[in-house]
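One protein chain omitted, others in place.
Up next is chain A:
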(Lines give C-alpha, C1' and ligand atoms only; values in the text may rest on other atoms or scores of the structure.)
Protein backbone atom coordinates (compact mmCIF):
# COMPACT_ATOMS: atom_id res chain seq x y z
CA UNK A 1 0.00 0.00 0.00
CA UNK A 2 1.02 3.57 -0.55
CA UNK A 3 1.82 5.50 2.60
CA UNK A 4 3.43 8.74 3.58
CA UNK A 5 6.08 8.84 6.31
CA UNK A 6 7.72 11.78 8.07
CA UNK A 7 11.45 11.10 8.11
CA UNK A 8 13.87 13.71 9.42
CA UNK A 9 11.11 16.32 9.15
CA UNK A 10 10.48 15.65 5.49
CA UNK A 11 7.58 13.76 3.95
CA UNK A 12 8.22 10.63 1.90
CA UNK A 13 5.64 8.71 -0.09
CA UNK A 14 6.42 5.05 -0.56
CA UNK A 15 4.90 1.61 -1.05
CA UNK A 16 4.98 -0.85 1.83
CA UNK A 17 3.59 -4.29 2.45
CA UNK A 18 1.58 -4.68 5.65
CA UNK A 19 4.34 -6.81 7.13
CA UNK A 20 7.11 -4.45 5.95
CA UNK A 21 9.57 -3.45 8.65
CA UNK A 22 10.72 0.12 9.10
CA UNK A 23 14.39 -0.75 8.50
CA UNK A 24 13.69 -1.96 4.98
CA UNK A 25 11.59 1.07 4.11
CA UNK A 26 14.28 3.42 5.42
CA UNK A 27 17.08 1.69 3.53
CA UNK A 28 14.94 1.61 0.40
CA UNK A 29 14.42 5.36 0.69
CA UNK A 30 18.19 5.85 0.85
CA UNK A 31 18.75 6.12 4.60
CA UNK A 32 21.66 3.70 4.37
CA UNK A 33 22.98 4.62 7.80
CA UNK A 34 20.38 2.20 9.19
CA UNK A 35 22.21 -1.13 9.40
CA UNK A 36 20.90 -4.64 9.87
CA UNK A 37 23.10 -6.69 12.18
CA UNK A 38 20.86 -9.58 13.17
CA UNK A 39 17.46 -11.15 12.66
CA UNK A 40 16.44 -11.30 16.28
CA UNK A 41 16.30 -7.66 17.42
CA UNK A 42 19.31 -8.19 19.62
CA UNK A 43 22.21 -6.04 18.33
CA UNK A 44 21.02 -2.43 18.29
CA UNK A 45 22.52 -1.58 14.88
CA UNK A 46 19.22 -0.48 13.35
CA UNK A 47 18.27 1.96 16.14
CA UNK A 48 16.33 5.04 14.95
CA UNK A 49 13.91 7.31 16.78
CA UNK A 50 10.14 7.37 16.52
CA UNK A 51 8.76 10.53 18.07
CA UNK A 52 12.14 11.06 19.69
CA UNK A 53 12.35 7.65 21.35
CA UNK A 54 14.89 5.04 20.25
CA UNK A 55 13.41 1.91 18.68
CA UNK A 56 14.81 -1.07 16.78
CA UNK A 57 13.65 -0.52 13.23
CA UNK A 58 14.11 -4.21 12.35
CA UNK A 59 11.33 -5.11 14.74
CA UNK A 60 9.06 -2.14 14.09
CA UNK A 61 6.36 -2.32 11.41
CA UNK A 62 6.63 0.57 8.98
CA UNK A 63 2.87 1.08 9.29
CA UNK A 64 3.21 1.75 13.01
CA UNK A 65 5.18 4.87 12.13
CA UNK A 66 2.27 6.45 10.28
CA UNK A 67 1.65 9.92 11.60
CA UNK A 68 4.82 9.81 13.69
CA UNK A 69 8.18 11.51 13.29
CA UNK A 70 11.02 9.21 12.36
CA UNK A 71 14.59 10.32 12.91
CA UNK A 72 17.72 8.67 11.54
CA UNK A 73 21.29 9.80 12.01
CA UNK A 74 20.97 11.67 8.70
CA UNK A 75 18.54 13.94 10.55
CA UNK A 76 20.79 14.73 13.51
CA UNK A 77 24.13 15.23 11.79
CA UNK A 78 25.26 18.10 14.00
CA UNK A 79 24.79 16.18 17.22
CA UNK A 80 26.27 13.07 15.59
CA UNK A 81 29.31 15.07 14.59
CA UNK A 82 29.72 16.42 18.10
CA UNK A 83 29.64 13.02 19.71
CA UNK A 84 31.43 11.41 16.74
CA UNK A 85 34.40 13.69 17.33
CA UNK A 86 34.67 12.58 20.96
CA UNK A 87 34.34 8.99 19.85
CA UNK A 88 36.99 9.31 17.15
CA UNK A 89 39.34 11.09 19.54
CA UNK A 90 39.20 7.97 21.71
CA UNK A 91 39.70 5.70 18.69
CA UNK A 92 36.30 4.24 19.50
CA UNK A 93 34.75 4.47 16.05
CA UNK A 94 36.69 1.44 14.72
CA UNK A 95 34.90 -0.48 11.97
CA UNK A 96 31.91 1.77 12.54
CA UNK A 97 29.19 -0.60 11.49
CA UNK A 98 27.49 -0.36 14.90
CA UNK A 99 28.05 3.41 15.09
CA UNK A 100 24.85 4.90 13.62
CA UNK A 101 22.55 2.87 15.89
CA UNK A 102 24.80 3.31 18.89
CA UNK A 103 25.18 7.04 18.33
CA UNK A 104 21.39 7.48 17.98
CA UNK A 105 21.03 5.92 21.42
CA UNK A 106 23.79 8.08 22.89
CA UNK A 107 22.20 11.27 21.54
CA UNK A 108 18.84 10.17 22.94
CA UNK A 109 20.52 9.68 26.31
CA UNK A 110 22.10 13.12 26.13
CA UNK A 111 18.79 14.74 25.23
CA UNK A 112 17.31 13.50 28.50
CA UNK A 113 19.56 16.11 30.09
CA UNK A 114 20.00 14.19 33.32
CA UNK A 115 22.96 13.03 35.38
CA UNK A 116 23.71 9.36 34.78
CA UNK A 117 25.99 7.02 36.64
CA UNK A 118 28.30 4.82 34.57
CA UNK A 119 26.16 1.82 35.43
CA UNK A 120 23.03 3.61 34.19
CA UNK A 121 24.78 4.52 30.95
CA UNK A 122 25.84 0.91 30.45
CA UNK A 123 22.32 -0.33 31.13
CA UNK A 124 20.81 2.19 28.72
CA UNK A 125 23.19 1.13 25.97
CA UNK A 126 23.40 -2.57 26.77
CA UNK A 127 21.45 -3.48 23.64
CA UNK A 128 24.05 -1.85 21.40
CA UNK A 129 26.58 -4.55 20.67
CA UNK A 130 30.08 -3.81 19.44
CA UNK A 131 32.68 -6.44 18.55
CA UNK A 132 35.66 -4.15 17.91
CA UNK A 133 36.17 -1.81 20.82
CA UNK A 134 35.54 -3.68 24.04
CA UNK A 135 33.29 -0.71 24.91
CA UNK A 136 35.83 1.17 27.08
CA UNK A 137 36.67 3.84 24.48
CA UNK A 138 32.96 4.35 23.83
CA UNK A 139 32.44 4.94 27.55
CA UNK A 140 35.25 7.51 27.71
CA UNK A 141 33.70 9.34 24.75
CA UNK A 142 30.22 9.28 26.30
CA UNK A 143 31.49 10.68 29.59
CA UNK A 144 33.13 13.59 27.77
CA UNK A 145 30.08 14.18 25.58
CA UNK A 146 27.66 14.23 28.51
CA UNK A 147 29.82 16.82 30.26
CA UNK A 148 29.57 19.45 27.51
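We adopt the following convention: a contact is a pair of C-beta atoms (placed from the backbone, for glycine too) under 8 Å apart; a residue touches a chain by one contact, two chains touch by 3 or more; residues count from 1.
Here, contacts and distances are computed from a predicted model.
The complex appears with one chain absent; UniProt names that chain "Molybdopterin-dependent oxidoreductase" among the candidates "ABC transporter permease", "Sodium:proton antiporter", "Molybdopterin-dependent oxidoreductase" or "RNA polymerase ECF family sigma subunit". Of A:14, A:69 or A:94, it is A:94 that touches the chain left out of the display.
The chain omitted from view is touched by exactly one of A:4, A:32 or A:112, namely A:32.
Within chain A, the residues in touch with the undisplayed chain are 32-33, 35, 37-40, 42-43, 45, 72-74, 77, 80-81, 83-85, 87-100, 103, 122-123, 125-139.
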